[in-house]
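The structure appears below as structure tokens.
Excluded from the complex is one protein chain; the other protein chains are retained at their positions.
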Amino acid sequence: MALQSLDIKQRSATTTPSTQVRQTVEVAKLIDVSACIGCKACQVACSEWNDIRDEVGHCHGVYDNPVDLTAKSWTVMRFTEVEQSNKLEWLIRKDGCMHCSDPGCLKACPAPGAIIQYSNGIVDFHQENCIGCGYCVTGCPFNVPRISKEDSKAYKCSLCSDRVAVNQAPACAKACPTGAIQFGSKEDMTDYAAKRVTDLKERGYDKAGLYDPQGVGGTHVMYVLHHADQPELYAGLPANPSISPLVSLWKGFAKPLATLALAGVALGSLFHYVTKGPNEVSKEIEDEIEREDSEKEGAQ
Amino acid sequence: MTNHWVDIKNADLIFVMGGNPAEAHPCGFKWAIEAKKTRKAKLVVVDPRFNRTASVADFYAPVRSGSDIAFLGGVINYLLSNDKIHHDYVKAYTNASFLIDDGYGFDDGIFSGYNDQKRSYDKATWKYQMDGDFARVDDTLQHPRSVFQMLKAHYARYTPEMVSKVCGTPKDAFLKVCEYIAETAAPDKTMTNLYALGWTEHSVGSQNIRCMAIIQLLLGNMGMAGGGINALRGHANVQGITDFALYAQNLPGYLAVPTDADADFKGFVEKKTPKALRPGQMNFGQNFPKWFVSLQKAWWGDAATKDNDFAYHYLPKLGGASDVLSIFDQMYQGKINGFFCQGFNPLASVANKKKVSDGLSKLKYMVVMDPLSTDTSEFWKPHGEYNDVDPAAIQTEVFRLPTSLFAETSGSFTNSGRVIQWRWKAAEAPGDAKDDTEIMATLFLKLKEMYAKDGGAFAEPIQKLTWAYRIPTKPSPEELMMEFNGKALADVLDPKDPTKVLVKAGDQLGSFAQLRDDGSTTCGNWIYCGVWSAAGNNSARRDNSDPSGLGQTLNWGFAWPVNRRILYNRASADVSGKPWDPKRTVLKWTGKVWGGNDIPDMRPDAAPEELVMPFIMTPEGVGRLFSRDMMAEGPFPEHYEPFETPLAANPMHPNNPKALSNPAARVYKGDMEAFGTAKDFPYVATTYRLTEHFHYWTKQSKINAIMQPEQFVEIGEELAKEKGLKAGDRVKVRSNRGFIKAVAVVTKRIKALDVDGQKVHTVGIPIHYGFKGATKPGFITNTLTPFVGDANTQTPEYKAFLVNIEKA
Partner (left out) sequence: MIRDPKDLKRYDASERANHWTVGISFILLALSGLAFFHPAFFPLTQLFGGPTWARIIHPYIGAIMALAFVVIFFRFKHLNKMTPADKEWLAKAKNMVDGNDHDMPEQGKYNGGQKVMFWALAVCMLLMTLSGLAIWRAWFGFDITVVRFGAVVHAAAGAVMIALIMVHVYAAIWVKGTIRAMWYGTVTRGWAKQHHRGWYRQVTGK
């Protein structure tokens, strides 16, 4: 949202480095799925802090509501019923922006400064610079940004960058009644997650683990999962997310090369002209035509 | 709660049955998660649905709605037959050793003294064998008439096979739950149990809870940190409401209310003042006269004198039942003219909407005091099929008086853990809204004025009522709290040393120990005495320091009684005064007095050798495994089917139709006929709440409506397949009393159960929806529910009834 007094690590559609001199502590939100009861207090807190109200929808035959992320719902709980080896589980995952270290949205964005990554790791959309092209949606490996139907701008969780800037935890973490949402330095959150994983392993979840996918350079929203070996169980959380190779191709090295190539064509043409000169109708042909004309006139 | 919210973190096992705290009490449930994280506690859930609490549980077992006593009786049997009880505790701190009267008996589901015409018991034989004033005991527990042996015999029938047959719980799942529970029989292990309306809202609700009381006594978990019987109250202040006698069966502080039979003061007080059943016990109830007289003094001040029996004749006498079902039954019969409906939406929240609506239609007038325009206030108005009424046929005049919301007034909340916490006004009420107190005060003063002007029958109780508020039309919350705390009218002297003045005349009282039965003290609610002492408003204290590490925080707010955080805490130490678990010391004998981390639930200087037992509120001094004549349907809980049962007979008593459903439950004329049978309504239905909403209130709030916008019902995949339904389909759910339509949620979380050889499906129906609000318009769930209640409390049986379901 608004610019914060946070140091900027990178900025969309900007080819020169952003401020690099000062380092702030990398932060992270840790969502302990094993302690989450799906109460949606985080959804409410998000709506209230950010002053957004989605439509009153319908029941779609599931507990999920709103049924998907929207420009006005930046986080939603996703409920999945899983039955494996005769054991039923109701897996409830808070979905929203993962704040990747290597953010696909930022990479894809063509508008300078519409997407900012702060040095604390938060990836933030600055809607005043957003042009509404939806390239961020194309770039995101987690299918998070949503384009508003009202203003055509992209919206998503800001990790409450405004709160974090003044040393407050994000609204969702503040509101979470069970402490399933923790917030702090990424290092602390990783340590805390390790404790939770140990506890889960003692309770028989042999494959419990931390979800901090390296394919996107790690994330600043992490999950403790009982089944870290099967993240897809949690409403399709990708197992190995990375920026799509198509997006990398599109937004990676190809573009500077293509730009150079175009410049080459332009310059090549110019130098061709000044070295070879223009291609004009030759004197002989002009003369031939003139001759023909005078013959014709003479014939009359 | 005998314990409190934070104390849940001290448990080794959190046993959740008859409640769904993750769903309905998410903030308090943090302490269950805390116990899991910091104590490696286990969480076990038993429920008809795999619910939000089950989603974070270590173990879940299904149970048929309405069969809890069979399940818990099975647990009692498991503990006794596998010798998984805390012997020293049971022997010393329960009535296991007491001998039961020879006349007492139990035969095929019916206890001695039953009168099936009156559907009630003559409880004369439900008592102990007596030696003079005191009950006879056998310390070996071997006597065949001892409570211990009788308990064993009673529950021997609740075998794991029987549990599985009645409850539909797979036998191995039941045994697994028993193993978890049995582990806490060790003196240094505790189980807390969290329950709510899933136990109370049955025709055997109170006995569901009695079962758990027996289990906790057998395990030695009462009085312990991380133990106790913990009712999770729904509304932020429903505990406060109960404490202040919202229900007409009680006076404030759970004091008995006189009935028409209690003609005189002396007889009433004598009847209600218990005598100790064992020597040397505190029998705290003996102080009843002090509490009652102080209450009369609070209400009628100088007009209540020793000579006029403290204005006993002013106090209205209860003419009969006055619970919610009886009130609406009387309304239905046309016996009530006017109805003040304050902070209550009965059209939505009372069983059998049709009967309630018909009752409201027979009123001359109804006054609705509420911050919101409730469904009840528009019961007469057609809202399509959601409220299909003919206003021309309804002559009830309805007045709506807008009131302020809780955040728009100051005052206090009393939470489930009995902690009274002051809160400060956060905003001004909108428009013409007034505080409830102002409306009631204005009304009272108007009535008083009319009596003064026009006269009228028995004007005195109104004319003489204490009304000493600075602004008579606006009693302030502070004045009210000071008033119900009570004060000394004359110097209160120390009984041991009459030269010592404990409280000077005119000062606020510090504790109910200072109450007197001679008219020298006032107190509007004895259990709240001390909340506003000479030190000021103790409920406003906000010091959360916790030297014990147990979360006792004795300087945060004020817990009734006398700021005690864990009731029966004397039982956390052995007979000699040493804590059963020194790591979780609640109380210990220091040599001179009781010390530790709580206010002792014991005379502070009662040395262990005096053998004053911990359950000071009982005349026995010990916890009751056998509840004598305290319960309507028997001294030991017995399984009875819900009034609408999918079974033809009670599997425990297949040949005794009298023992099918609670033999002592009250059923009104016409309501028995309104029960449906399994032939027409083959599925068990249960109603419940969702995290996203609070009762019928938050459907008016947009943000809650966004989170859960539309009414739904939950059905298992197997039933959905049988009925050709898929998630998102619109379905019609019918009971014998009406129908609702809703969206189907098809789930793996509700399984068909094998009960007594037949397959039983459950239909889950959330409440919350109605025709008023920001949510999509919906039907009122209580259109479906039966008009019958628990035999003791008359809480309606919202949790187990029969329905049919079809595609709408």
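Chains here go by letter, A and B, matching the order in which they are written, and residues are numbered from 1 within each.
Heads up, the rule we're going with is that contacts are C-beta pairs under 8 Å (C-beta built on N, C-alpha and C of every residue); 3 or more make two chains touch, one makes a residue touch a chain.
Given the structure is predicted, the values throughout are model-derived calculations rather than measurements.
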Partner chains on view for the chain not depicted
A
Looking at A:A111, A:A165 or A:L210, which makes contact with the chain not pictured?
A:A111
By the contact criterion defined above, which parts of chain A meet the unshown chain? Give residue numbers in ascending order.
13-15, 108, 110-112, 131-135, 137-138, 143, 147, 152, 244, 246-247, 249-250, 254-256, 258-259, 261-262, 265-266, 269, 272-273, 276-282, 285-286, 288-289, 292-293
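Just so it is clear, only the chains that are shown with their structure count from here on.
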Could you give the separation in Å between the centres of chain A and chain B, each centre being the mean of its C-alpha atoms?
51
Where on chain B does chain A make contact in their complex?
22-23, 26-27, 29-30, 33-34, 36-37, 40, 50, 52-56, 58, 60, 691-692, 702-712, 726-729, 742-749, 774-776
Which chain A residues qualify as touching chain B in the complex?
34-41, 43-44, 47-48, 53-63, 65-66, 73, 81, 83, 88-92, 177-180, 196, 199, 202-203
